[in-house]
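A single protein chain has been omitted; all remaining protein chains appear in their positions.
For chain A:
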Amino acid sequence: MIRYAVPSGIIVFCLVAFWFSTQFDRVPPILLRGMQPADFPQMVLLLIMALSVLVMIFDQPIEHEPVAPNVWTSMGLFVVFALVAQVDLFLGLGVFAVALAWAWGERRLWGLGLVSLVSPLLIFLLFDQVFKIRFPRGLLTNLWYG
């Protein structure tokens, strides 16, 4: 099933992208030098679709174990991070780190504290003080930026 599902998914993606590429502005022929903006992406999309058909025909199917629960949990935590990061990037990182460490079996308090508090704080200070990177304002970063 996977033998057809993945290439089919790629072809559907390419068809959608191809449709989007037909919506690009066109340069009037009198001003055009070389290719229209859509030409190159369309060539690449056609190549990908043709190769995906070849994969369907020639590829040897591979047996896959189901995706491990830990992987789904980790991906779920990506979503949690993305949501909490809207409030504060480093709050999101701290919450993600402690939740991931817990989900992967870490129960020691120092370990949880290290990944959720100490490391984000040190990384923040490194980038803020040494590399002069300005992070987005949020619940926690406002405490630093004032």
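What we mean here is this: a residue touches a chain if its C-beta (ideal position, glycine included) is under 8 Å from a C-beta of that chain, and two chains touch if they have at least 3 such contacts; residues count from 1.
Going forward, contacts and distances are computed from a predicted model.
Asker: Just go with whichever of "Yip1 domain-containing protein", "Tripartite tricarboxylate transporter permease", "Deoxyribose-phosphate aldolase" or "Response regulator" UniProt uses as the name of the absent chain.
Answerer: Listed in its UniProt record, the absent chain's protein name reads "Tripartite tricarboxylate transporter permease".
Asker: May I ask which residue of A:Val12, A:Ala82 or A:Leu139 touches the chain that does not appear here?
Answerer: Checking the options A:Val12, A:Ala82 or A:Leu139, the one contacting the hidden chain is A:Ala82.
Asker: Take the complete complex as the reference. Which residues in chain A touch the chain that isn't displayed?
Answerer: The list for chain A reads 2, 6, 10, 17, 20-21, 24-25, 27, 32-38, 40-41, 44-45, 47-48, 51-52, 54-55, 58-59, 62, 64, 67-68, 70-71, 73-75, 78, 81-82, 85, 89, 93, 96-98, 100-101, 104-106, 111, 114-116, 119-120, 123-124, 127, 130-136.
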